[in-house]
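Shown below is the structure under consideration.
Removed: one protein chain of the complex. Kept in place: all other protein chains.
After this line comes chain A, so read on.
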Amino acid sequence: MSTAFGSTRSNIGLHVGLMAMCLVIVLPPLWVLRTSLVPEPQAYSTSVMPGFTLDNYIALLTRNKFGVFYLNSVVVALGSVVVALPFAAMTGYAFARFRTGGRFARFLVLATQMLPPVALVLPTFAIFRATGLTNSVPGLILAYAAINLPFLTWILMGFFEGVPIDLEWAAMTDGATAWGAFWRIVVPVSLPGLAAAGVLGFILSWNEFLFALVLTGPSTQTIPVALASLQSSNGVQIAKVSAGVVLAVLPLVIASRFIQRFIVQGLTFGSVK
């Protein structure tokens, strides 16, 4: 039939278009991957694969101590989420269920996100220097936890508002305290949301540059700072930088897989009556 034929044709057109769009998006990251696997002298060559080597990665991990920085980044990002998430959950829940703090408290939480990070980093540095927290991994964890807290609170508040209050009422008539209802019912039911928030917080910490630059020293650097320092006075070693970028992006690729699943789960759980 002519309509079927027409729709097949437009389907083909659609797919060609989509593939073109995908190429536009995927090509630059693929080129970075390619550059990271090419010897430094041929990095700027226009041929697709002028050579193959793992030297860039090996050099990064041995000479540039990327292993240490990688570990720093993982510890700091995970640590900041572990510290911030419980507080964010409790604050978000309180905001969602009670009138705690009123509108003003909610606005304040949001307001912290409106300040440019530069305005916060210098006071933080002053405080950290006075308390001896500069150049330490725990110090950076604290700073990131503080940065994550309002953001996670806001996300979780929205999530908890979607949890039917009947569930808590049922738990409370079943013999649970308000805290028990939160801990035994709301938290387990909200696990997808908590996980999604945790992954988002992890990504936020993982990518943070300014605080890490100001608050860390040579041994406590994180990946973004280490990447930046590869652009030294004797020029940019593009192949090595590419290898660093690939390493830096790796956890985010993994995280995005998780977050997709959790966010979808989080959005659909409301239909469970």
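Observations, loosely collected:
Rule of thumb we're sticking to: contacts are C-beta pairs under 8 Å (C-beta built on N, C-alpha and C of every residue); 3 or more make two chains touch, one makes a residue touch a chain; residues count from 1.
Quick note on the criterion: contacts and distances are computed from a predicted model.
Taken from the listed names "Sn-glycerol-3-phosphate ABC transporter ATP-binding protein UgpC", "Peroxidase", "Succinate dehydrogenase/fumarate reductase iron-sulfur subunit" or "Lipid-transfer protein", the protein name that UniProt assigns to the chain not shown is "Sn-glycerol-3-phosphate ABC transporter ATP-binding protein UgpC". Residue A:189 is the one among A:109, A:189, A:212 or A:227 that touches the chain not shown. Touch with the chain that is not drawn comes from one residue among A:167, A:203, A:228 or A:252, which is A:167.
Contact with the chain not shown here comes from a single listed residue; of A:132, A:175 or A:217, that residue is A:175. Touching residues on chain A toward the chain that is not drawn are 164, 166-167, 169-177, 180, 185, 188-189, 191, 269, 272-273.
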